[in-house]
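Shown here is a partial selection of chains from the complex, left in place.
Chain nomenclature is as follows: A and B, assigned in order of appearance, with residue numbering initiated at 1 for each chain independently.
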Amino acid sequence: MHKSLGVRSHQRCEMIDVTAQVASAVAESGMGDGQVVIFVPHTTAGVTINENADPDVQHDILLTLGELIPRVRGGYRHGEGNSDAHVKASLVGSSETVLVEGGRLVLGTWQGIYFAEFDGPRTRRMHLAMFPSPAT
Amino acid sequence: MHKSLGVRSHQRCEMIDVTAQVASAVAESGMGDGQVVIFVPHTTAGVTINENADPDVQHDILLTLGELIPRVRGGYRHGEGNSDAHVKASLVGSSETVLVEGGRLVLGTWQGIYFAEFDGPRTRRMHLAMFPSPAT
């Protein structure tokens, strides 16, 4: 029930729509109702759900996070120069739980699932696990 | 095991206590131990858990988010003028998982579940899904 997919980012900060890959994995699993957990095994990237219609929304989210949490801050101790990415990862979160009904993701009209890259470009992974509801 | 409830917001930004509705849905489902997932199918609203005793806490949370992420920011591209609400939704998150024991929500003394409206007033929805622990 576990599946791991590769994700390739091309910018330092980037929101990558992975909805189709998640939907495919759920369909292939043959599950009916239940939940799928999307888990990002990195500490400078996360996963979030937001608008999939206007790409300007993703731009504005990354812009805001970048202004609130700039790469350079007096007092940072971590020597790799990517403390901002670690903070963003903890705020956006490492996992999402999405409901599944009849083998399909239960998402709102404008919702997409995004891999949130905060320290790319890199080759990343995303784990998926399907949890069918117990038979009743 | 899935249930969808309507939520009505009355302000642009508002934290609406939905603990009682979630508790009722769990009780009605007849589940004993397990988890309930609360999922918000919108991109300018979310769900969070915080203090249910002093309403000033909710005020202070919304105040802080509003100061950190104001409605107007140079560089926003999204034409609808609600980019702030999208950012807040991704930071607060689209879902919560709450544990259930003996048919009751396992919440701390001061915890309530809040629908977090960031671009109201609107008629919204909230999905609930109950996942009983497998029999052992």
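The working rule: a contact is a pair of C-beta atoms (placed from the backbone, for glycine too) under 8 Å apart; a residue touches a chain by one contact, two chains touch by 3 or more.
Here the structure is a predicted model, which is why all the values come from computation and not from measurement.
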| item | value |
| --- | --- |
| Assembly copy number, counted for this structure file with 2 shown | 3 |
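As a working rule, only the chains that are shown with their structure count from here on.
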| item | value |
| --- | --- |
| Distance from the mean Cα position of chain B to that of chain A, given in whole angstrom | 19 |
| Chain B residues within the chain A interface of the complex | 1-2, 37, 39-43, 68-69, 73, 75-80, 83-84, 86-87, 89-91, 93-95, 97, 125, 127, 129, 131-132, 134-135 |
| Residue ranges of chain A touching chain B (in the complex, touch as defined) | 33-35, 48-51, 54, 56-57, 59-61, 63-65, 67-68, 91-93, 96-99, 101, 106-111, 131, 133-134, 136 |
